[in-house]
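All remarks here apply to the structure that follows.
Every protein chain except one is present and positioned as in the full complex.
So, chain A:
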Amino acid sequence: MLGTTIREVSLALREGRLSATELCKKCLKRIKKTHYLNSFITVTEELAMKQAQEAEHRLLRGKPHGPLDGVPFSVKDNFCTENIETTCASHMLKGYCPPFNATVVQKLLDQGAVLVGKTNLDEFAMGSGSTDSVFGPARNPWSYTSSYREQSPEQDPDSDWVITGGSSGGSAAAVASLSSFMALGSDTGGSTRNPGSLCGVVALKPTYGLLSRHGLIPLVNSMDVPGIITRSVQDAATVLGVLQGRDEKDSTTVQFPNLATSLPEDFDIRDICVGIPKEYHAPGLSAETLTQWGRVASMFERAGAKVREVSLPHTQHSIVCYHVLCCAEVASNMARFDGLEYGHRSAVESSTEALYATTRHEGFNHVVRTRILSGNYFLLKQNYDRYFVKAQQIRRLIAEDFRRVFQSGVDVLLTPTTLSDAARYSDFIQEDNRTRSAQEDIFTQPVNMAGLPAVSVPTALSSRGLPLGLQLIGQSFQDMKMLTVAYWMEQQLGFPIIRFHDAAERNTDERDQGEECKLRS
């Protein structure tokens, strides 16, 4: 039952075949069972049961709020949730309980969805592994599946578990491990799509300006968007339909006229032109990912879609440009953490400067501090033109590259999401955070620079038994059109459902699958 999609479980709830409280209990039990994944920072058990009970009353009366009523979800811990601790996985905000809900969280709660917990991430969403959190790293649920364990040379899963990817690793793991039906992540340089690809779930980055950022603790104001993680493309479209729209509290949201709220019924793949940007074969791309990329391109061709090679010439400079702009905006955004109004405050009271400096030293980890210092360097008067403005100029060139390709008749672009499948934690930490981010974000961050929508679709399992994903990039505000192509792709690929290796887990799996059959009938 936990492995079903939102569509299926919502129908079961509305038809009375399943109760909201029973579903909530199962999810909470699942969270407890998979606590070793470290995907949750806070589990909101009482609140979730209360929300589930309210949903049940509505469902019994036949008056659900909508397709998400009674459906459990989780939220990345950099979204503000009223009276629920919001830490950003940092000492700086440990114990911080916001007095308001982020707009996207509020919208889900208004629809009757049930919040089960706040998920783990890299500190302040800086990272591509979910390994730099004060609560410890998040583990990829696929580390514990039969497909991985059976071919792994190690007997002990504690020694060779793989990373979730980042920075929304906890959210992706929560959905992949069947603890939630949907999760909110944030995407600044690929932070939703990267873990989505490594954890084998659908990860959507909407167009910049479509979803409100109010309540999302900012990293890079000009690139951040809330991301949506689900187990099926149809579900992602449902959640997008609920969350999109202008918010008075976020002036960077756009009211786009005639925005579709669901996937169109009439769709012919032969009308679609898929572009393959040649610069997305970057050094380090794994052979298996390359094979899948080719396989899916052929799949589109065989079905009658037009597939052609295109060029985005400034792609390889995008990661450097992102590095500079990200550090610069981070330096500015992190300035609000001074210990006075909220968050951690150091005991040093000799002067304001000393208070600020020690608070920030104690509150931030090495990664955050380095980015702040780099950002301040790039923003110095003597460097401003050579680094910051230069990066902004390159940003325009990158956005222009995309615009030109889409204007030439291409509907969507097909690219890899990550270089390869998930790395072992022990290998991943051999390099520092900045190096890893520079390697792992290459396919995802150009999309943030241009503000376009993109979705990572689980494609196949690698020879190590781990998920591989491919990315579709769409045109601005054409999110539903892009998702329609993704839906078609998903239907053709038939990505396997996760199967845990542990015998006890398997028994639960089999029982759940039996219930799933009953639900689907």
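General remarks:
We adopt the following convention: a contact is a pair of C-beta atoms (placed from the backbone, for glycine too) under 8 Å apart; a residue touches a chain by one contact, two chains touch by 3 or more; residues count from 1.
What we mean here is this: contacts and distances are computed from a predicted model.
Hidden chain, UniProt protein name from the list "COP9 signalosome complex subunit 1", "Glutamyl-tRNA(Gln) amidotransferase subunit C, mitochondrial", "EF-hand domain-containing protein" or "Glycosyltransferases": "Glutamyl-tRNA(Gln) amidotransferase subunit C, mitochondrial". Residue-wise, the contact with the chain that is not shown comes from A:C327, picked out of A:C327, A:V412, A:M480 or A:I498. Within the complete assembly, A:E349 is the residue of A:E22, A:D158, A:D268 or A:E349 that touches the hidden chain.
Contacts to the hidden chain, counted on chain A, fall at residues 96-97, 99, 151, 153, 208-209, 222, 246, 248, 251-255, 276, 278-279, 281-288, 290-291, 293-295, 297-298, 301, 307-309, 314, 316-317, 319-321, 323-324, 327, 331, 335, 338-342, 345, 349-357, 360-361, 364, 366, 369-370, 372-378, 380, 386-387, 389-397, 399, 420, 423-424, 427, 430-432, 434-435, 438-439, 442, 450-451, 463-464, 476.
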